[in-house]
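Note that this complex is displayed minus one protein chain, with the remaining chains in position.
And now, subunit A:
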Amino acid sequence: MSEASEADSSQEWLVVDDQELKSLAALSLDEAVAVRRWWQRLALSPVELKQLTPQPGLPRGVRAALRRCDTPDAALLTQAFRELWHLLPEATVESPFIEAQLEKWSCIALVLAELRNETPGKALAARLGQQASTGKPIMSELRFQQILTCRTPEELVQRLRRALALAGRSEMSAVRLADVVALWWREYSGEISARPTHRFGFMLANDYFGAAASYRHEDT
């Protein structure tokens, strides 16, 4: 039994590396591993998937059903969500705040369904701050600020889905994307990190303006 779990953990090591783990504020290692595996099976082609894991991919329709959902409630009823929930560690699914956990993870599922290609390690906001062909950031500062001030889960999902569309649904880490939603959720339920650098506003802004800083200074 213990041998098996050791083998598991060495495999997990590769699924989410040290660097990426350190950049997470709201997901545990086990949750991060579950998220990545689930997203890979949901989004990748059988050829891509085969290089990463022996597990089979999910049928195409599973993701389509999830993407058609408008609300977190609707997502709860999809097979895609059930697959994700099944992968999550016991500590998560058996938490006493089961309602909130279900809603949080359905939001994560909804947002992740929009991602087509992954760049492990790269944050959503860093991608949004990247320079577009117009010379400006992919997402304007004004619209980025709206993400920072979302007040409801529905609004958050809607704004992140739009952000993903702007970003070409690629070039960011699925794990860090899920972390953004989980972090927002943590503060939404009233639990703000004592460390200011581990808060939703700072983490996103730091990535966004950090990416923008590399070309912004040349203008001024």
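Here, a contact is a pair of C-beta atoms (placed from the backbone, for glycine too) under 8 Å apart; a residue touches a chain by one contact, two chains touch by 3 or more; residues count from 1.
Just so we're on the same page, contacts and distances are computed from a predicted model.
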item	value
Chain not present in the shown complex, as UniProt names it (candidates "ABC-type glycerol-3-phosphate transport system permease component", "NADH-quinone oxidoreductase subunit H", "Cytochrome c oxidase subunit 1" or "Type I-E CRISPR-associated protein Cse1/CasA")	"Type I-E CRISPR-associated protein Cse1/CasA"
Residue in contact with the excluded chain [from A:Gln51, A:Thr152 or A:Thr197]	A:Thr197
Per the touch definition above, residue among A:Leu52, A:Ala74 or A:Leu148 touching the missing chain	A:Leu148
Footprint left on subunit A by the chain that the document does not show	14, 17-19, 141, 145, 148-149, 195-197, 199-202, 205-206, 208-210, 213
